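What follows is a structure written as structure tokens; I'll ask about it next.
A single protein chain has been removed from this complex, and every other one stays in its place.
Let's look at chain A:
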Amino acid sequence: MQPRLETEHLFKVFGRRPDEAVRRLRQGADREELRADGITAAVIDASFRVEAGEIFVVMGLSGSGKSTLLRMLNGLLESTAGSVRFDGQDLTELTARELRELRSKKISMVFQHFALFPHRSVRDNAAYGLAVQGVPRAERERRADEALALCGLAGWEDSWPDELSGGMQQRVGLARALATDADLLLMDESFSALDPLIRRDMQDQLLELQKTLKKTIVFITHDLNEAMRLGDRIAVMRDGRIVQTGTAEDILLRPANDYVASFIQDVDRARVLTAAAVMDTDVRGDEADCGCETASPDTPFTELCAISARLTHPVAVLGEGRALVGVVPRRRLVGFLGDEQGEPTACDDNGDKGGEKVIARA
């Protein structure tokens, strides 16, 4: 099955003679090298696939090129080299008119600072995309009201953007993006401007909506916790390049390089990891026979710890049909929490050193 969205060797270079810059980058030139010549390589050789119904998170610090990357996915920025295929159609081959058509019907966008039109009511903001398409007033207002209700804003249709709180404004932004029934949702740091509690709410709401709507979403963020929470898959960007693509667990457990590793240091592992990620699959086969409490592969890490505390032996993990798929020894749990895997070494004088270390790191 072809992916909904696919990029291949995508480059975006700002400055003079971009084609030559791309050639130099392909030959292994450094980003800093080009910057000395007044050229900014914003996105370098980005390739990824996004499947239908997936939330794909692009994560990186500011200046890593993630916003530029996002803007090439709907043609707001023209790529310097490479291709972006949406449903098999290469965007770089479309005319300006076809691109606008695509943006108005198939791809919508949610912005960091909401970008609501201050001169339009909440309803007219939500209906904006439909108005651009030329949908008759009655229908677009009905669909806008539906989208607003979906985002929990029923009753606020006649308000004005400046009368709403930040979270509510972003709900309008989301409703505006949903009202057009676009298949692909591009979200540019959409929750970054909100305070932490509201941000959590919005993340929950997005996940809730996604259960029923099954949109394809590309979500940009600089917040790894947010990426882990939302992303089915995550691409980590650094200095214009995608350094690792994978699930939250892939990134957490198998960081591709030191940069990613240092990035994930502060992640709250307990919220991300599940039994499947931490269990030891090397089993004897009889660990679950004692009749004690067991776990399933998607049992969250925190719950796993609680079970482990009540048992004197490793926790058995049962898969489908209550078949034993793995075991989680307590020592393994402690090791994951502290970012230390592998076997402990024996000490010479007393046995507390390893424990001390864990406490210190946790």
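Just a few scattered comments:
Keep in mind that, in the parts below, a contact is a pair of C-beta atoms (placed from the backbone, for glycine too) under 8 Å apart; a residue touches a chain by one contact, two chains touch by 3 or more; residues count from 1.
What we mean here is this: contacts and distances are computed from a predicted model.
A chain of this complex does not appear here, and its UniProt-recorded name among "Tryptophan synthase beta chain", "Glycine/betaine ABC transporter permease", "CysW_2 protein" or "Rieske (2Fe-2S) protein" is "Glycine/betaine ABC transporter permease". For the chain missing from the display, the contacting residue among A:D37, A:E101 or A:D280 is A:E101, taking the whole complex into account. Summary of contacts with the chain left out: across A:L76, A:I198 or A:V325, the touching residue is A:L76. Within the full complex, the residue among A:F86, A:Y128 or A:W156 touching the omitted chain is A:Y128. Mapped onto chain A, the footprint of the missing chain covers residues 74, 76, 99-105, 108-109, 111-113, 115, 117-120, 128-129, 131-133, 160, 176, 180, 186.
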